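As you look at this complex, bear in mind that one protein chain is not there, while each of the others sits in place.
And then chain A:
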């Protein structure tokens, strides 16, 4: 029970998933900042600018933060357990 709770809180993903998460995060945050700036300027409204930034931050948190299955498609293959057993 305790280990299961720890696993849920950690939300670990594999190495390929980590690379993908970084890429997604960079794209969404940087793109939304640029879009927010020009959209706000065009509409002459700071509410639009910070609305876009806020919502896209929330979206990034949900997409990147949680351990979705597509971040866990490349599990690391472990070596088979050694047959030798230490006895001492």
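Quick note on the criterion: contacts are C-beta pairs under 8 Å (C-beta built on N, C-alpha and C of every residue); 3 or more make two chains touch, one makes a residue touch a chain; residues count from 1.
We adopt the following convention: contacts and distances are computed from a predicted model.
Within the choices "Cytochrome b-c1 complex subunit 2, mitochondrial", "Tubulin, epsilon 1", "Signal peptidase subunit 3" or "Eukaryotic translation initiation factor 1", the name that UniProt assigns to the complex's undisplayed chain is "Signal peptidase subunit 3". Residues 9-13, 18, 21-22, 25-26, 29-30, 33, 36-37, 40-41, 44-46, 49, 53, 57, 60-61, 64-67 are the ones on chain A that touch the missing chain.
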